[in-house]
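I'd like to ask some things about the structure below.
Shown here: the complex without one of its protein chains, the others still in place.
Moving on, here comes subunit A:
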């Protein structure tokens, strides 16, 4: 059992304010916002913005509330990112962080003539690279190559969670990565196929209870959608019961102007309100 200092205990138990709803626009429909211990599922076809949304949320989390006199509106909490698809692009995250800082500087200067290319940092913010690196130290990345390794990795991450109560978010991109491999190696026996997945999910469920982390898992659409089965659920029952909120991502195409519009819809909730967003170089931009 890891020893916890009172300060850490305070952070852990008082963490509700620290999360501050993760994202105000994406989760606007959830009455009480995202609370520690909630489980979210992002699903969608390729190129529908799942990983980009994860980067957006990571940026929300690892940035501090303010830096010098800039308002960054971050949460300064730690994030664990389990990358089973090798999709995570750190450089992209750095770009998103840079744009947040630039936007904050512009806002502070009340500078409205947006000349993106020739922007230079004022002397005061010369150490922005070190600042970004410091932000990145709030992030933990781990790659996994098969489902048994994923199980072992998730189990071993308990040490990290116990040692760093600042970890509030646990992301897995994606849960479906080993679906075909497991299905083949189990020779069509559903219970063997899902054996590892079930174990992983039960460990994750324990983490959400014990360490109050928010768990976000992505699920790829591995099957072509048809009229009869628009969305096929193929992850184990245990996961489906664990999930509190489901978000379905899709690319809508061009609606206004030349920018592609993406949408995210919270399924299995009354109303089915759709949130639309653009993906720009600066990251995700919600349509109001």
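One rule holds in what follows: a contact is a pair of C-beta atoms (placed from the backbone, for glycine too) under 8 Å apart; a residue touches a chain by one contact, two chains touch by 3 or more; residues count from 1.
Everything below uses one rule, namely that contacts and distances are computed from a predicted model.
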Protein name, per the UniProt record, of whichever chain is missing from view ("Ubiquitin-related modifier 1", "DNA repair protein RAD51-like protein 4", "serine--tRNA ligase" or "Geranylgeranyl transferase type-2 subunit beta"): "DNA repair protein RAD51-like protein 4"
Identified contact with the non-displayed chain, of A:24, A:66 or A:89: A:89
Hidden partner chain, touching residue among A:100, A:138 or A:212: A:138
Touch list for subunit A against the chain that is not drawn: 45-47, 51-52, 62, 80, 85-87, 89-92, 94-95, 133-145, 148-149, 151-153, 155-157, 160, 178-181, 183-186, 188, 192, 195-196, 199, 202-203, 220-224, 253, 259-260, 281
